[in-house]
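A single protein chain has been omitted; all remaining protein chains appear in their positions.
We call the chains A, B and C, going by the order they appear; numbering starts again at 1 in every chain.
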Amino acid sequence: MLLFLKILKAGIVTEPLAPGEPDVIEVAREVETKARRLLGRAVAIREVDAGSCNGCEIEITGLTGPVYDSERFGIHFVASPRHADLLLVTGPVTRNMEIPLLKTYEATPDPKIVVAVGDCARTCGVFRGSYAVVGSVDAVIPVDVFVSGCPPEPTDILRGILTALDRLPKRKRRRDGT
Amino acid sequence: MDATFSQLAMLGSSLMLIFGLILLWRRRVPAYINAFTGQSVALAGVAGATGYFGTESELYWVAAFVLLLKGLVIPSLLRRMGRRFGSERELDPYVNTATSLLLAGLLVLFGYAVMRPLVVTSRLPTRASMALAMGLILVSLFVIVTRKKALTQVVGFLMLENGIALLAILGTYGIPLIVELGVFLDALLGFLVMQIFVYRIHETFETIDVEQLSRLRH
Amino acid sequence: MAPELLLLSVAGYTAGALAALAFRGMVGRALVAAGALGGSLATLALGAWCLATGATLVFAAPWLPLTGFALRADSLSAFFLIVVGLAAAAASLYGFGYSAHYDGRYSLRLLGAMFNVLLLSLTVQVLADNALTFLVTWEVMSLSAYFLVLTEHDQAGTVRAANWYLGVTHAGFAALIAAFLVLAAGDMTGSFAAMRSVGLTPGTRNLVFLLALVGFGTKAGVIPLHVWLPMAHPVAPSHVSAVLSGVVIKMGVYGLMRVTLDLLGGGPAWWGGIVLGLGAVSALLGVLYALMEHDLKRLLAYHSVENMGIILLGVGAGLMFQSYGLPALATLGFIAGLYHTLNHACFKGLLFLGAGSVQYATKTRNMEDLGGLIKRMPRTAACFLVGAAAISALPPLNGFASEWLVFQTLMGGALVPRPEVAIGMPIAVAMLALSSGLAVACFVKAFGITFLALPRSTDAARAREVPASMQVGMLLLVGMCVALGVTPFLVVPALSRALAGLGRIPVTPIGFSLHLPFSVAGVTGEMSPLLLAVGLALLGVLTAIVLRLLADRRLRVGDTWGCGRIGQTPRMEYTATAFAEPLRRVFAELYRPTEDLSIDFHPKSKYFVRSIAYRSEVQPWFERLLYTPVLSALRGAAARVRQVQAGSLHLYLAYLTIALLVLLVVARWSR
Partner (left out) sequence: MTADLMMAAAQGLLALFLAPGVVGLVRWLKARLQNRRGAPPWQPYRELRKLFQKEVVVSRHASWLFHLAPFVVFASTLAVAVIVPVLAVPLLVDRIGDLLVVVYLLLLGTFFLALAGLDPGSAFGGMGASREVTVAALAEPTLAVAIFALARSAGSTNLGEIAARTTADPLSAVSPGHLLAFAALFIVMLAETGRLPVDNPATHLELTMIHEAMVLEYSGRYLALIEWAAALKFLVFFILLGNLFVPWGLARALTLEAVMTAVGVFAVKVVVLAVAVAVLETRVAKLRLFRVPELLSASFVLALLAVTSSFLLR
């Protein structure tokens, strides 16, 4: 009982679309329309941690929380790349994660998009030159969009997803990955 | 009229039985206490209904008394005890949960078989529910036998008492109020004695696991 | 026509048996199979003929020693002839191909001859019309089965299994002799007709029933008399296993129905209650032990115990309702039992043949070494899949039709105005439901681990599809599984006739018409497996068509998803043991598993493991609690008896003389 009283008192904490930061709203709106057009407004994301420091993961987790609530745009995270439309890759690609990343990419059915999140994913960040690091994400799999930031805010990640969705129809033929 | 009463009595008794089964399913003391409270409220309801349909005005008093004593006083005392030993869960009973539940189901069936002759010969509209009351008594006994923590056993005892009261109300439409009162006071007294014992057990063994009592033999 | 058919079938089996002794190699196998096939088809035709026309075949040979030989085919015999004929036909076809790999290793002569003798004895068994015929054929059946079990005599465990089988069977046989002696009540002809009319006291009738229950129960593998079954059936050649599990154990059901229904004409309610209770316990425990097996054929053997339980649930409920004066419900119970008997013969026969094909192709029965066979032996896999779905009682196959009838019978039991019955019925229903649910789990395991994913050994990887004759044998039974499943409206009236033809019990003819109303007083429930099957097929095809039209058609082949790990090996797959692990935990109180885990760590760090050995066994506490005391008592007695054995010839002769004198004294002055 107490639990439900508390739920009632808290109300909906998701940031509404109308007021609030103009940035978020704009991005969110765009995601909404783009996603609707391209994937029937249902985007399944598989997150791959290719060797990140987990800073980006914390921000990504924020996406699913009550405040950003990515689910309202039809964006949700799934347990298997077989179910996914979009790969969200974080961190520099370490040697141990190179093949798993590639395999994840292969396991994802077409049409698929890759969004690399965080500075490390593009430049390897402080890990550059380490013996354990293969390189940036695009050295292993084709990346559609990079999201910069260390770590990027959930808003930026949303924007990245949006941009990637934007690119989808232009890429007719894809490298099969095999 | 009788049909409705019969249904209501069945409903109340079934509810009480289910509250009894919660003791076997849950592992935390607050859940036990809530179950007991719910059961007592249901008992009060049955008593009230019997008073209304059987036109026994004394039963209203019984209902009120049950509500007050078992629905309020004893649960609050129990909660106070529970707060003190609340962290002790019923983790490792002698018979595991799934088996306990199945056995309890069989006990209820057994209660049904035992009460069958009475149910057949009786003309009371409450006759069907008496089998459930018997089932509740058997289940409560089962709880007392198989559970290790003193608090669980206390709640089991109280439920046993509820079962007996239910049987008395259904079977006789309430024994005279004064006897009923005596029984309640007895129960309260018994409860207080047990409470003291539980505190003593806890002081001596730092636990309320009654299995420890076997150490007293040495 | 009937006598000719009987003659034909006897001739077929005899020819097959003689051919086995006379010819070797390919020709021998072909002739054995031809003889057995001809005989079993004639058996099948005889059964169908008798059941269809209601004709009663009587054949007697009183000139034979003692009481003479007497055969009589009534409707119940006719039904069991059909069961024998069906399973035997498939098994003999299959046996032609299967026994090829025995050539040169084991005695094909013995195998072929004994197989035909077994089929002959089965055919005669259900026709027996006096005690002597019945008992002699019973013994021939048991002994030929014993020799067949011994075929692979050099394999570990075979001899032990055969000995267990022989011991338990003979204990049962002793009970049967006693039962018939009591039943005959001094009538030395031992004819069944005389037994039907003799009026026994209730106490004697109870004694006969209990003796018959023990005797037939050992044959049927009812728990706790089942111990020999999961040992003996797996070690026999697979087509023989199919006959043993499909037909031979059914003789227990036949005998029980013959004695209690026909000869005794029904009994008090507790007879039915005991049979029902044994059935429920056998059904549940049978499947529970099956779950823990990873020897494919042993798993199937335990399922035979389960299915005998289901059959007995039907028969027991029938007996019980009959004594409560509910003939319609009783008929339904018997029909359910008989239906399941027929169905079990088909799907269990099929499954044993399938398991045999697996063994033929991979040389192993251990599921932990199998896997991936669906790609290497697609037809065997498809056949086994049908059998697995049928035994799991999945609609619209035959297992479902008969289990549905058993369920309906038991639910009808709520009508009986006795509290113990009213309490017992829901529990029986629950046990049946649990066992059928567990059967699904068990056959997902059996099929999934054996046929799917990657092969777990090189033998499994090298497997090839089996020869055509074996496939035909399996296909025959696949066809029967489907046909029996969708046509209860034909089968149920036929079974109703089989019971009514007995003429000993009040039987209400029960119809099960295509367009559905199926009702007995108190039980109403309707279903139409045929429409269901058509509907399912239609919906499936429709879905496929719609999908083809509207959905994306791209398909790409990739690796199995395993979180991106490199490569996929069979060691990553779920094993049979792992698959059953959750259920083993749930029923730990029953299994009391012993576990033994030893890990060999790397000497430098315990984070690196060199090898892990895990061993877990389920305690067979039946054997320990029930059989060990009996056996040790027997041994003790034997030791005591040995004291009389001194090795002196004179002493033995003295024993003989004393025995003779005592007998003469008894014979002279006993009256």
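By definition in this document, contacts are C-beta pairs under 8 Å (C-beta built on N, C-alpha and C of every residue); 3 or more make two chains touch, one makes a residue touch a chain.
Keep in mind that this is a model prediction, so the values were computed, not measured.
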item: Chains in view that touch the one left out, judged over the entire complex; value: A, B, C
item: Option from C:V140, C:I274, C:L583 or C:L626 whose C-beta touches the chain left out; value: C:L583
item: Contacting the left-out chain in the complete assembly, out of C:R24, C:R160 or C:R556; value: C:R556
item: Given A:G55, A:G74 or A:G149, the one touching the chain that is not displayed; value: A:G74
item: Given C:L438, C:A460, C:L495 or C:V618, the one touching the chain that is not displayed; value: C:L438
item: Listed residues B:A64, B:L101 or B:I144, member touching the removed chain; value: B:L101
item: Per the touch definition above, residue among B:F19, B:F36, B:F53 or B:Y112 touching the missing chain; value: B:Y112
item: Interface with the undisplayed chain - residues on chain C; value: 371-372, 374-375, 378, 385, 389, 392-395, 400, 404, 407-408, 411, 414, 419, 422-423, 425-427, 429-434, 436-438, 440-441, 443-445, 447-449, 452-454, 515-517, 522, 524-528, 531-532, 535-536, 539-540, 543-544, 547, 550-552, 554-563, 568, 570, 572-574, 578-583, 585-586
item: Hidden partner chain, residues of chain B it touches; value: 3-4, 6-7, 10-11, 13-14, 17-18, 21, 25, 97-99, 101-102, 104-105, 108-109, 112, 119, 128-129, 131-132
item: Interface residues of chain A (partner: the chain not displayed); value: 3-4, 7, 10-14, 16, 39-42, 44, 66, 69, 71-74, 76-80, 82-83, 85, 107-111
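By our rule, only the chains that are shown with their structure count from here on.
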item: Arrangement of touching chains [line / ring / star / complete / other]; value: line
item: Interface with the most contact pairs, given as the two chains involved; value: A-C
item: Distance from the mean Cα position of chain C to that of chain A, given in whole angstrom; value: 58
item: Centre-of-Cα separation between chain C and chain B, whole angstrom; value: 49
item: Euclidean distance of C-alpha centroids - chain A vs chain B, Å; value: 56
item: Contacts with two or more other chains, residues of chain C listed in rising order; value: none
item: Numbers and ranges of chain B residues touching at least 2 other chains; value: none
item: List of chain C residues in touch with chain B within their complex; value: 419-420, 423, 427, 586, 589
item: Sites on chain B touched by chain C in the complex; value: 96, 98-99, 109, 112-113, 116
item: Sites on chain A touched by chain C in the complex; value: 80-82, 97, 99-104, 106-107, 109-110, 176, 178
